[in-house]
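Worksheet: one structure, shown below.
One chain of protein is taken out of this complex; the other chains stay put.
So, chain A:
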């Protein structure tokens, strides 16, 4: 719906609709976790589901797509400890190297986070929000509830076959073979939560982070970032936001949701209390892999999305790293203006002390292409000084010598 027609509709239906928050909002204080520590299934169907999931977890745990940095993994596990509610000790987190925003919780309490999610988070409060949301699916037993609901409604075997077909046709969004492992793809499709269940997880999630002392508003910010990123991506390619984006295949996220989250956040915010964002802690934990996360995203040449991500992270201040990656986004785009913009961004990036060596290399290459050979050689020499054993050093040396 266009902005204009939406306004017209709101005007037509009266002020009440405009003033009231979306009617489906669930009050955070109305929800209680349904499971406690050490939960084990007692009913037959749930036991069967758990057995299958244990196999899936074995495969996930052995995947070489996982990022195994021990410090980062224990940091993530520590965050579950803070916002995972009563079952925090029973939950496991796996970090997969997939450049997408996605996270999924399995019925047995293990969760898979995609690395693209970590790139997009501005601080620990935002990440804690996503973890709390996923934990809430587990705490509220959403997987078994939606599984049973689906079983009631359909012939489960027909459903499985159909879901398998759908999982095979993931549209344009690369999620890696993790999703194809075992019956993971099928199961994920079956666990597509209803809006009601998502609303529940949002409500309990925001309460969990507020209780842990994180800024409750961070959750609605995250969803806003995600939706806007998709809009920028689509706009760049001159199309509508309707692709089967992996996240929204499993997480319906209309704008109403983030409005509800903002209202709940307000409700939970205690006046005068200071809330933690944990930005420094977050950046420190992410530091060992952050450059590779940027590379994984930016080099996919989805410029609308990548530029939005860079600019969102730059809300906390521009630096050499962010300017370098903004240059990379432009360099892979078409047209002479983008090449010029790339050159400009590299030139700006190298004025910051944190500019990566690669910024000097591309700065030098761009200068050489502009015919500014002497300056180009100086920049390339700086690159070699910073990264003397860079894999492309032999070629760069030749460029310097002419």
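In the analysis below, contacts are C-beta pairs under 8 Å (C-beta built on N, C-alpha and C of every residue); 3 or more make two chains touch, one makes a residue touch a chain; residues count from 1.
Note that contacts and distances are computed from a predicted model.
A.B. asks: When one chain of this assembly is omitted, its UniProt record names it as which of these: "Lipoprotein", "NADH-quinone oxidoreductase subunit F", "Alkylation response protein AidB-like acyl-CoA dehydrogenase" or "ABC transporter permease"?
C.D. replies: "Lipoprotein"
A.B. asks: Determine which one of A:150, A:227, A:283 or A:300 touches the chain that has been left out.
C.D. replies: Selected residue, touching the omitted chain: A:300.
A.B. asks: Please identify which residue in A:112, A:350, A:368 or A:384 touches the non-displayed chain.
C.D. replies: Among A:112, A:350, A:368 or A:384, only A:368 touches the chain that is not shown.
A.B. asks: Looking at the whole complex, which of A:55, A:68, A:151 or A:237 touches the chain that is not displayed?
C.D. replies: A:237
A.B. asks: Under the stated touch rule, tell me which residues of chain A contact the chain that is not displayed.
C.D. replies: Given the touch definition above, chain A has residues 63-65, 97-99, 172, 174-178, 233, 237-239, 243, 292, 296, 299-302, 305, 331-334, 361-362, 365, 368-369, 391-392, 394-396, 398-399 touching the missing chain.
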